[in-house]
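Shown here: the complex without one of its protein chains, the others still in place.
What follows is chain A.
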Amino acid sequence: MYVAVKGGERAIDNAHAWLAEERRGDPSVAELSVAQIRVQLALAVNRVMAEGSLYDPDLAALAIKQARGDLIEAIFLIRAYRTTLPRLGASRPVDTGAMRCDRRISATFKDAPGGQVLGPTFDYTHRLLDFKLAAEGELPQAETAQADPAPMPRITDYLNRDGLIQPEPAAEDTPPDLTREPLELPANRALRLQALARGDEGFVLSMAYSTQRGYGRNHPFVGELRVGAVTVEMDIPELGFAVEIGEVELTECETVNQFVGSKTEPPQFTRGYGLTFGHTERKAISMALVDRALRWQELGEDDTGAPAQDAEFVLYHADNIQASGFLEHIKLPHYVDFQSELELIRKIRAEASAAQAAADREAAE
């Protein structure tokens, strides 16, 4: 029996070999290529990039393959890789107003300059299983049209012009970075947004949903949701100007929230903001709602005690890599702690039953 505790090393090696075999699955079925995952499971790739905080579709696809489709495991692989990369510098803030949108919708205006562009969305699809996909065969080509060259200014800018929405002046200070500094509270909005952008989609979604159901309700409308490519520019000190270094796909959501005013702020619309890598609109909308909920203090609102208003609660529990690691660590041996609990329970029980026996004896006498 003592041997059972030994041999941990061999057990680990064997487990890894078995895992590799399970990952490949039935060898008579063709192996998935990383390119197939990148192209055909693009939304999974996007989620891994967003929560992994690393924009690299090829690496995300590789991580998904290695993780057997477990997206949190894939995010973990990306995070662990990302943290080893040297920091060469920071880009300039991207201009999402100049985004080349594949999709751009507003729920607050029927039409706006640049128009409503549905883009590749599941919205309005009937969720019926398409058995044609189970058969092989080429799909018909979707119709194409020339993109409208007109600019697509941000919807909230129109409200801003009339002073109907709370302004969001540009800040000059460098935002904090929770991947380089420990999270300390109170966290400013930039830090909160960073934490939410990396946060677990399910967690952020549920937090956002809870605000809609009345736990810190903030009456959101999707002012605008846009998905598309933006260019990334970086200042090169040797050159003295910024150069384009690449392009990333982003999803941006700005909510317009009803606001009746408070002790410190006049009645006006307020904003929630979400920005995520890739086409990840459920996450971006959720993020915007939670962002707005967390702004209660600066807007002079009441703390209703709702979970989504509690920055410490939200920020400390949004990260799925921290959460899953700590949750799953209870699989590790704990027999030393358990043993000490056993001894304690036995001792307390022995004392209690001795006291009971003494009391019974006394009653009998």
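We adopt the following convention: a contact is a pair of C-beta atoms (placed from the backbone, for glycine too) under 8 Å apart; a residue touches a chain by one contact, two chains touch by 3 or more; residues count from 1.
Definition applied: contacts and distances are computed from a predicted model.
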item: "Autoinducer 2 import system permease protein LsrD", "Cell division ATP-binding protein FtsE", "histidine kinase" or "Alpha-D-ribose 1-methylphosphonate 5-phosphate C-P lyase" - which is the UniProt name of the missing chain; value: "Alpha-D-ribose 1-methylphosphonate 5-phosphate C-P lyase"
item: Residue of A:35, A:147, A:164 or A:344 in touch with the missing chain, whole complex considered; value: A:344
item: Identified contact with the non-displayed chain, of A:180, A:213 or A:361; value: A:180
item: Where the unshown chain meets chain A, residue by residue; value: 1-3, 5-9, 11-12, 76, 79-80, 82-84, 86, 179-186, 312, 316, 321-322, 324-329, 332-337, 339-344, 347-348, 351-352
